[in-house]
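A single protein chain has been removed from this complex, and every other one stays in its place.
What follows is subunit A.
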Amino acid sequence: MSDIASRVKAIIVDKLGVDETEVTPEASFTNDLGADSLDTVELIMEFEKEFNIAIPDDQAENIGTVGDAVSYIEENAK
């Protein structure tokens, strides 16, 4: 697993209180990991902070799974 993927996973485990094994690339924040709309906003903000990036709202809407988050950050992190 890439460094980015493991950091993303750690944030999700911490914020959503889920087990590490549940955080698979296909896992959807809302459908599989029990996040509501506010949890999702918080996750995006944590990713921004951790990777020092700004994720515009229209891009954030497309980040629905763990894999989506990892690919977005891999493409955009400095």
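Side notes on the structure shown:
Everything that follows uses one rule, which is that a contact is a pair of C-beta atoms (placed from the backbone, for glycine too) under 8 Å apart; a residue touches a chain by one contact, two chains touch by 3 or more; residues count from 1.
The rule is short, and it goes like this: contacts and distances are computed from a predicted model.
Of the candidates "ABC transporter permease protein YurN", "3-oxoacyl-[acyl-carrier-protein] synthase 2", "NADH-ubiquinone oxidoreductase chain 5" or "Succinate dehydrogenase flavoprotein subunit", the chain left out of this view carries the UniProt protein name "3-oxoacyl-[acyl-carrier-protein] synthase 2".
Residues of subunit A that touch the chain left out of the display are 15-17, 34, 38, 41-42, 45, 48-49.
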